[in-house]
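Every protein chain except one is present and positioned as in the full complex.
And now, chain A:
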């Protein structure tokens, strides 16, 4: 017995297995093809992890993955999309403690509340999947013998520059883009990218088809202009662009293929959203047919 206890005392403390933070593209977790990474520090300045520093090629791969996923996701029934978003909320709830711990620089009680708010935000948007069509569509009373119906449709591939609010802000920009059938390429907060990759683990286990959400970590100033000028991106959400010159440049580049642009504006993520984050990435399709016998 004494020998055994001596052995316990000599055994070194267990070394934890750290997570490698990679990108999330097409449902897989690749490293940046560039081999680049950057050190992410806590608000106190301590080293947290090396995050992948995505390249232009990674951004293009992510757009290709999003484009590939678009027909399936936009063609899924709204009920199905709603259930999957709700499933994301369920998975996030199950990892509440992990996310709360990962929200660096936030007191634990507050961190828990932020995770709760993110879960609730997902639930809120999940319910919109099969209601936005009723709220934003219309049977138009035209002056003639025609059936005439307008319905909202997803605009396509949306590039999202996520805000620095690493979980609640991130969820609040992804959910409205995808709930209506868009697919997206997200540039995570440059300063606090780690929760975005943990969120990718949640997305990957929520029946969300690969490619619907793709997440890049890296330098916003590097990645945003490539996405803004990419000709196969239909819209760009500049919410996380805090530098006005960069925002202007991205909006100008977006003009090349007439991307829909959601301009940066200060947001209080704790408030209940309105429809604008969804409608920014919706088209209206109007179908006519004659009425007759």
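As a working rule, a residue touches a chain if its C-beta (ideal position, glycine included) is under 8 Å from a C-beta of that chain, and two chains touch if they have at least 3 such contacts; residues count from 1.
Please note the rule applied: contacts and distances are computed from a predicted model.
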Not counting the visible chains, the remaining one has a UniProt entry; which protein name from "3-isopropylmalate dehydratase small subunit", "Fe-S oxidoreductase", "Sugar kinase" or "Acyl-CoA reductase" does it give?
"Acyl-CoA reductase"
Full-complex touch with the removed chain, picking from A:43, A:77 or A:140, is A:140
Checked against the full complex, the residue among A:52, A:217 or A:234 that touches the missing chain is A:234
Contact footprint on chain A, counting only the chain that is left out:
135-136, 138, 140-144, 146, 148, 150, 155-156, 234, 244, 247-249, 251-252, 254-258, 260, 263, 276, 279, 283-290
